[in-house]
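Just dropping this structure here.
For this depiction, one protein chain was excluded, whereas all remaining protein chains were kept in their positions.
Chain naming follows the written order as A, B and C, and within any one chain the residues start at number 1.
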Amino acid sequence: SGTSTEGGGSVKIGIDHPRADSDFWNSYIKYVPQMAGELKADLMPATNSQNDVAKLVNNVQALTGQGAKVIVMAPQDTGAVANTLTQLENKKIPVVTVDTRPDKGKVYMVVRADNRAYGTKACEFLGEQLGGKGKVVQLQGALSSINGRDRSEAFLECMKAKFPDITVFSEPTEWEGSKAASMLQTRLEQNPDIKGIYMHAGGVHLAPTLQVLRQKGLLVPPEDPKHIFVISNDGIPQEFEAIRKGDIDATVSQPADLYAKYALFYAKAAAEGKTFKPGPTDHGSTIIQLQNGLEDQLPAPLVTKENVDDQTLWGNQVK
Amino acid sequence: MTAPAPRLRLARFRDLTLVPVIVLLLVVGAFLDPTFLTPGNLTNVLQQQAAISLLVLAEAMILIAGKFDLSLESTVGTAPAIAVMLVIPVSAGGFGLGLPGTLVIPLALLVGAAIGAFNGFLIIRFQLSAFIVTLAMLIIVHGFLQGPTEGKTLFELPESILYLGSALWLGLPAAIWIAGALFVAGIFGLGYLRLGRSLYAIGGNADAARAAGIRVGRVLYGVFILGGTLAALAGVLETGRLGAIGNNQGVGWIFMVFAAAVIGGVSMDGGKGTILGALTGVLVIGLVQNILTLIGVSGFWQPVIYGAIILIALMISRIAGGKAQD
Amino acid sequence: MTAPAPRLRLARFRDLTLVPVIVLLLVVGAFLDPTFLTPGNLTNVLQQQAAISLLVLAEAMILIAGKFDLSLESTVGTAPAIAVMLVIPVSAGGFGLGLPGTLVIPLALLVGAAIGAFNGFLIIRFQLSAFIVTLAMLIIVHGFLQGPTEGKTLFELPESILYLGSALWLGLPAAIWIAGALFVAGIFGLGYLRLGRSLYAIGGNADAARAAGIRVGRVLYGVFILGGTLAALAGVLETGRLGAIGNNQGVGWIFMVFAAAVIGGVSMDGGKGTILGALTGVLVIGLVQNILTLIGVSGFWQPVIYGAIILIALMISRIAGGKAQD
């Protein structure tokens, strides 16, 4: 899509953050101004849609009203932004979405790691650790969130295909630590032989899970037969800490820094009228073609005790 | 023994106590951001508030009649979603009944009315606490969105359901006209019709209303059904504005709805308040949200500022209204 | 026209109308899952409900006194979080004041009491609507968690705050003992203490209570402060159970709290209900949640079943209680 190029840096980029109450997004929000400085992008004050797509729509209207020429957003509801995207397309305002891929409506670039890949990686890790049999618990996010659903579906599909002898209990926690703790506790009471846990979000599930395991005396080293293998998702510093201590075994690092960096990178590129093509990029990722735009699939590394001290991981860079 | 006249005159303006607040917000907004007072932005504010304002209208009537409905917020998502699923094919997430797409709006309104009728049934027939019945219904009705869709967003919608929420009539979004017309109808109905006035009588003293020959049960049924229908219409408008029905459509609205109604002078104890007052409450909340967005307050602290403004509006409406609130 | 004694006797058991429901749940649960009736599982249920039960206790007292407090749910997260931030170093997300770690629980309770006092101040002194004041406070207090933490979970907590929520006393989680003791105190206090009985008088007819020599304002202040303190204690227990303070701690609890209190027989109109009744309400909700988890109902349809059970409990408590609910 064509953009009104009036010379690089003076093009205003409007950005909307999806929520202010989760660790992952909090890190992302912190990276944004830093990356904007590095990339010399002209960023307007950010709005925050508090996990509400109706607010997102209002915020985008306000941003364009104030003169934004490019919009960066992270719609947590991938369907309900369709109209907004169409309106922005009509106004010739390119859109970069972060973390989620809108179902409908034109996007310039989607910047995300593949959430289905998270689920698959977790499944493969647990399947191998358990030797293909036993019981595992999946602490799901909210079923109404696309990311939670992608992780959950991919995890279940992979388990069914590759490890049919593993029983999976899925617990809908609504991203709430309290529900996670209660459900896990109940499930462990019912099935004391559970051997693996997949947590959809380290930020909310990590501490409650450890607390339940600790109370049940199950927080023991991998060598101990009572050990429960735990894989997390997000890659926040506390998960790395827990991996180092041996409390959990792995996590999938969702690259908050890269989300921020490439969101702004593509926003600036859009402002400058650049175009991209599917294929490998110079930063170790692949751009794929969608029916409504392009998607840069950023790498999401599996972090275990072996690579937990890798300084390129974003979780090792936050103070 | 006769009451002094000035005080009475003032009472008539009690529904307008928020007007100074609105004026203040307009001035402050214009001062803080040049975009604010542009017709485009103000139109946006109205359009953004159109759907929620219908819920405020519905809730104001229910509150005036002395009852309570929390489940309205769930109807906003569920009513249009069920209607859509009745008409779209299985491949798009529907039930595959193959009903014609033009029926979708009437179906949505019907679903809303049915939810309202069921609320009324439990509250009026079984004399259950309206708060808890509609709280349980809030959960159940939302389950009827999440269950059939399995948490997925419906985005292949029949054209007809999108029309109202996205069309322009005479240069203004249709949603604004619709909400405006319904508010005018509400102001007139509750101000000048016997049926409307009977809501005040029921909310003020149900026994007295019954003694005066008002069919209390029947009127209350009507109010709940109308409330559900308005919530469904709000859902249709919101669907058109957003272009899809997410699982969270309407979720979390109800608190704002109550805040708007109460700062607009509607009493939680029934029998008091006006539709015009409720409208000013909606406007205050819409303007505050818009200003906070425009000046880009940090998302982390936004709730504090927002809540504080509600408190201040509440105090102003208390001081101007002159009476203790319930 | 003289009254037969049986009715009076029966009236005393009105707070126990949910006991048959609890028995039914125990039977159904045992039938559906062999784990259900094990001491381990029942202990878990109690532990899981300990924190929320303190909120129900607080809300029941506030409702009996004829008021309302929605902001309790926000205090559950904010009070311990602020207290923790006061003692932990900047590097761990604190304010860096360097207060001793042992102070963290008293500080949390103090924050809770302060929030309650501020609610009381607005509601009693300014005579504002309790519903909307505490709704605004719900938003503001949560903002005071989200603002200073900037949305981050507090992971590095002083040991002392974790103790109560995770310790075992005589083989049972300390949280159960604490909640149990406070409920006993509540049942006793509201049943046999002058001060406790005055809550019923105030909720039933505040003017008459004032005329009977009860210092209404002072008692209400006390109730709000006690409510805030209990919510803070609930937050401390929950923090110990979860091992960290996330930004969502307590969020969304308040509806369950009201549901528990009301199905337990506490009236939203004030002056009616008992702490024992509220306790049975908590147990019903805890058992339902536990059974749904054990049998692994599809997450998508869980809300429908859950809401339906609340409605059924409500009807049972209505039919057994014999009087219309408000």
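As a working rule, contacts are C-beta pairs under 8 Å (C-beta built on N, C-alpha and C of every residue); 3 or more make two chains touch, one makes a residue touch a chain.
As a working rule, contacts and distances are computed from a predicted model.
When the unshown chain is looked up in UniProt, the name that turns up among "NADH-quinone oxidoreductase subunit B family protein", "Heme exporter protein B", "Sugar ABC transporter ATP-binding protein" or "Hydrogenase expression/formation protein HypE" is "Sugar ABC transporter ATP-binding protein".
Checked against the hidden chain, the listed residues C:P39, C:G171 or C:G213 yield one contact partner: C:G213.
Interface residues of chain C facing the missing partner chain: 1-4, 7-8, 11, 192-195, 197-198, 200-201, 204-205, 207-215, 271-272.
With the whole complex as reference, residues 1-3, 8, 11, 188, 191-194, 197-198, 200-201, 203-205, 207-215, 271-272 of chain B touch the missing chain.
Note that in this section only the chains that are shown with their structure count from here on.
Once the centre of each chain is set as its mean CA position, chain A and chain B turn out to be 34 Å apart. In terms of their C-alpha centroids, the spacing between chain B and chain C amounts to 29 Å.
The multi-chain contact residues of chain B, meaning those touching 2 or more other chains, are 146, 150-151, 298, 300, 302.
Across the assembly, chain A contributes residues 19-20, 29, 143 that each touch 2 or more other chains.
The residues of chain A lying in touch with chain B in their complex are 17, 19-20, 29, 44-48, 50-55, 57-59, 61-62, 65-67, 77-84, 86, 103-105, 142-146, 149.
Against chain C, the residues of chain B that register as touching in their complex are 122, 126-129, 131-133, 135-140, 142-144, 146-147, 150-151, 255, 258-259, 262-263, 267-268, 298, 300-308, 310-311, 314-315, 318, 324-326.
Note for the complex: chain C touches chain A at residues 33, 35, 38, 40-41, 44, 47-48, 91, 146, 150-153, 155, 166, 238, 240-244, 246-252, 289-290, 293-294, 296, 299-300, 302.
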